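A short worksheet on the structure shown next.
All protein chains of the complex are present and in place, except for one that has been dropped.
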Amino acid sequence: MSSADVEARPREGHPDIEARLREPWSDLETDHATAFARQRAGATFGIWIFLASEVLFFGALFLTYTAARLANQEAFAAAGRETNIVYGTLNTAILLTSSLTMAVASQAAEKGLFRRLTLGCLAATAALGLAFLVVKGFEYREDIEKHLVPGAHFALAQAPAQIFFAFYWLVTVVHAIHLSIGIGLVTRLIAKGRRDPDFLKENPQVEVTALYWHLVDLVWVFLYPMLYLPGRSG
Amino acid sequence: MFGRLMPESASLQAVLTDRILIGLTIASALILALVVGLLLFFSIRFRRGSKANRHPLPENVSREFEIGWTAATIFLFVFVFWWAASAEIGAYSVPPNAIEIHVVAKQWMWKTQASNGAREINELHVPVDRPVKLIMTSQDVIHSFFVPAFRLKRDVLPDQQTEAWFQATKTGTFHLLCTEYCGTDHARMLGRVIVMEPEAYARWLSVQPEGDDLAHQGERLFSERGCAGCHAPGSAVHAPSLAGIWERPVPLEGGRFATADAAYIRDSILQPGRDVVAGYAPVMPSYAGLLDDGEIQAITAYIRALGSEPGVVRSLGTPEVRSNVPGGVRERSTAMVPGAPVLDQPAPAGPAVRP
Amino acid sequence: MSTTASPTGLADPDELDLRLPVSYLADGHSVRSWLLTTDHKRIAILYAVTITLFFFIGGAAATLVRLELATPEADVLRADTYNKLFTLHGVVMVWFFLIPSIPNTLGNFLVPLMIGARDVAYPKLNLISWYLNVGGGSLAVAALLLGGVDTGWTFYVPYSTVFSNTWVSLTVLGVFTTGFSSIATGVNFIATIHLLRAPGMTWFRLPLFVWAMYTTSLMFVLATPVLAVTLLLVVAERTFGLPIFDPARGGDPVLFQHLFWFYSHPAVYIMVLPAMGVVSELITCFSRRKVFGYTFMVYALVAIAVIGFFTWGHHMFTSGMSPYAALVFSFLSFVVAVPSAIKVFNWTGTLYRGQVGFESPILYALGFVGLFTLGGLTGLFLASIPIDVHVQDTYFVVAHFHYIMVGASVSAYFGGLHFWWPKITGRTYPETWARFAAILMFFGFNLTFFPQFIAGYLGMPRRYHVYPPEFQIWNVLSSAGAAVLAVAYLMPLGYLTWSLLFGERATNNPWDATGLEWRTSSPPPRQNFFGSPRVQGGPYNYHPEGVAPIHDQPRLPSQGSLT
């Protein structure tokens, strides 16, 4: 960039940090270590703002569910009984475990010392994410066989049960899209981390990916009682 | 002149609403005059280089000003809220002696039914000085029942009931308008409210037939025998809407056209696979043996009563706009036709829904 | 405008920078250098080009609508065509012109300059945001070319999901996409303002425009996702037949309205808060006076941004909403008017004992204050339930929101465009033409929209292409005003384009303003500043504390300096 030429001023610093500094943080009037710390904080802050936005996104979906459920309690209980609680619970466990591995990967990368641990945990996270999608695929197949897709051949008699399943399909697909994006981001980190030994070390991208991953997990934590637990006792 | 700036006021609510309006208009005009006056005065008096006296600016005056006008606006706004809200709370409770009128809205007409079953289309006869309660629902999309002279508006929702009430204070004929956008002919979904002296209203009511004619039998059959399950708007099954098709050309599979007359409707009920409407799957079962001739006649009468105006158009193509002015067609209110006489007397025509 | 001998136009020799400015405009001339730029200033230009295009698409639709309404009969357009045109007008103007107008052009250009930063916090995200906006806009225009949409910009269910036979899903996807552009911009601005302020630029030294962008970004981030979900639900119901809002299958169409207005009411503030920021800059600069009550102006911006989220229900008083909820929303709607009133009084107070000039930017700004006041006061009518019940969905509402969104916001956009035009392009525009356009715009606007208040109270519903003849007089006035307004909007297109080619070279600080953006060359270099900005004081240092400005006030040290 032309600015770097014009602004070439002597600054103490480590070449490896300098390589990871990006615009506009590289132009800050501080030494590289401070600039890099601010770039890191900037990344964390930015992703948190985005996560706040995502909270409103899923909040609006959950509100739709809540309003429909309040108006149609029995139908929602009857519909909730039809989802497969085994798959649902298994998938919740898988995602919570993936959050554990993701958290360890992120904290290890932050320390910058445990490259193999970071890579291993990232790989485990991506694998667990894929496992979730596979289980979800089996569940979808069963749902379709049980005629739980809203429409002419819907299995349940109560009309509002279709609203439950409309929500079920919509929100699980939206969640799966989010999760797939997460798997893509984690895979990207693994690929770059394998090529460049220093890539993962203290890289804010790991933390950003991790925070996004946890949010996707949190959404599922709430979807679990919404989709799988209603009407079990009836 | 003032009369031209205010709509006619013909209900109890209109008086309350106008009073708040006038109060708010005066307050707003004063505030606007103050702001614009100060803007002009300051910018001219303190124009660049003018000799106006620019005394030093005291340090803390801005803080006191801020607190002052914040408090003043809060006080003013809370007062207006209290005033408007108290008028509104009164408007929510329906007097117990109100007469009940059922209103059904559909694309693009108003159907009303008095308590004795007398039905009207795009018209509503009510007595003066009696509270009238409207119980409203829609057959398709959201509409809104708006009578400007009564300062009355309430959305009409499909598959839900909304209520509103008014008490007319003047006899006369008033606009009834749809104010929630509802599709192609939203601007032509017009009617009129005719407010009559109590005796005239009683006379009018006594000459109306009391409901349940052939078309209404058909309407009942239409839902009882399951026709509505597929042909009603919003049904999960992809079936053509029957509203507004009477004696109009219907596109068939293969580019042919049929006219939706009694014979075609009878054929479609008994041999549904023969002339399938273009764009639809031949999924309708035959009703041969399930409906007798009288019942088919009733259903035909019902479809006829739905009119030949374009109805719920989902796949039948874009309806033609055949008239440049609102009104003119049988169901349209003549009150909306430019130059048409305004009738104070009961309309000679009976209910429009008649086989 | 004063021209001095120095090439940078700075009076203070300390601030002279004799290196030749390498303008951001000269930093690469290929198409690629524009389309793949991460320079916030170039992205601002990209946005300016696209929103101008959308402004004239939306304006063309409005012209046809007003033409049709000149007579009570349908003599120009068929009903369906009319319905598609007002929908197009609304969708394009709201999401592809007004929402991105000030934030993404002036905001993108100025926020880093005003806080003394080199760029926004995430330059690539900034570029992505433009592509999302263009992508969404393309989908919406594609829907128009394929046959249009007839739902109105509000997409009310069940009309949009079950009944409309037009290109609803495509349009909705376009709006959905551009929503993410808004979120990206919001994230970017919030992070930039938090993290990249120059040394010494404390929160209460920020120019009010930056505060306005900050609060706007807050609304971008927190309101837009709800719109995204709402539109997603519409597409799901329409395309996949999933029952969500369809009342025939147990859904609640009023719930759609709640979700829609949770976004779309704050969206009004997304349009007007940036305008308030612009106007604060203009009024203080052209009255050579510190802004009156700076801290109250800041609190008012924040208060509007927060309380603005509590008031959406006043769009739904006639919808069948519960009367209790209606009262709560009515009260909150009155509350949000208080900070807006404070701002109006403060702008007026700023003129007091100033040295007021009448260059074109302040003409736009004074027009803004007048139109915003009238728009805001009629908002009180709409917050009063009995009046709202009568005028809801009539031309009264149409007039009210055009006063806020067009009268106020578009005036401020034009004012800001003129004010910063020398900085952005390095050229000066013909001042006489600009003043004439500003005055014409003000009168054209009032002629167009004031009669609509009366027509609305008389009972003329909106979205009618034929109407009872007694409303004709008001519609004729309004259509005549629209013709004037169209001319007034086309004039800047002409003379500003002219100035790009033939305008005089602008000095660095033609208005003698104090902000950091005037501490650099016109147009600024790629890296914004030669040297590093240091901020020593608050904004608007036009005159010594406690003393009114005198004629030919000597320049005080501006807000910051470069080291």
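Residue numbering begins at 1 within each chain, and the chains themselves are lettered A, B and C in the order written.
Here is the rule we go by: a residue touches a chain if its C-beta (ideal position, glycine included) is under 8 Å from a C-beta of that chain, and two chains touch if they have at least 3 such contacts.
Definition applied: contacts and distances are computed from a predicted model.
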Absent chain per UniProt: "Urea ABC transporter substrate-binding protein", "NADH-quinone oxidoreductase subunit L", "Multisubunit Na+/H+ antiporter, MnhB subunit" or "Oxidase"? "Oxidase"
Shown chains touched by the chain that is not drawn here: A, C
Contacting the left-out chain: of A:Ala108, A:Ile163 or A:Ile183, that is A:Ala108
Given C:Gly313, C:Gly407, C:Pro510 or C:Gly560, the correct residue touching the omitted chain is C:Gly313
Can you work out which residue in C:Ile43, C:Ile102, C:Val157 or C:Val226 touches the chain that's missing from view? C:Val226
Going by the contact rule already stated, which one of A:Ile17, A:Leu100, A:Ala159 or A:Val174 would touch the omitted chain in the full complex? A:Leu100
Touching residues (missing chain, whole complex) on chain C: 194, 222, 226, 252, 254-255, 258-259, 262, 309-310, 312-313, 320-322, 324-325, 328-329
Had the left-out chain been drawn, it would touch chain A at residues 41, 44-45, 48-49, 51-56, 59-60, 63, 66-67, 70-71, 85, 89, 92-93, 96-97, 99-100, 102-104, 107-108, 110-114, 117, 210-211, 214, 217-218, 221-222, 224-225, 228-230, 232-234
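The definition used in the following text is that only the chains that are shown with their structure count from here on.
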From the centre of chain B, which chain's CA centre is farthest? A
Taking each chain's centre as the average of its Cα atoms, which is closest to the average over all protein Cα atoms shown? C
Where chain C touches two or more other chains at once, the residues are 241, 249
Would you mind listing the residues of chain A that make contact with two or more other chains? 151
Where on chain C is chain B touching in the complex? 72-75, 78-80, 83, 150-152, 154, 156, 158-159, 162-165, 241, 246-249, 253-254, 287-288, 292-293, 296, 318-320, 323, 326-327, 330-331, 334-335, 337-338, 341-342, 344-346, 348-349, 351-358, 366, 369-370, 373-374, 377-378, 380-381, 383-387, 389-390, 392-394, 454, 457-459, 461-469, 546-551
For the complex, which residues does chain B have touching chain C? 5-7, 13, 16-17, 20-21, 24, 28, 31-32, 35-36, 38-39, 42-44, 46-49, 52, 54-59, 62-63, 65-66, 69-70, 73-74, 77-78, 80-81, 83-85, 87-89, 91-92, 107, 140-142, 144, 146, 148-149, 151-155, 157-160, 162, 175, 177-188, 232-236, 312-315, 318, 321, 324-326, 336, 338
Which residues of chain C touch chain A once you look at their complex with the stated criterion? 22, 27, 38, 112, 117-123, 183, 186-188, 190-191, 194-196, 199, 221-226, 228-230, 232-233, 236-237, 240-244, 249-252, 255, 259, 262, 525-527, 530, 532
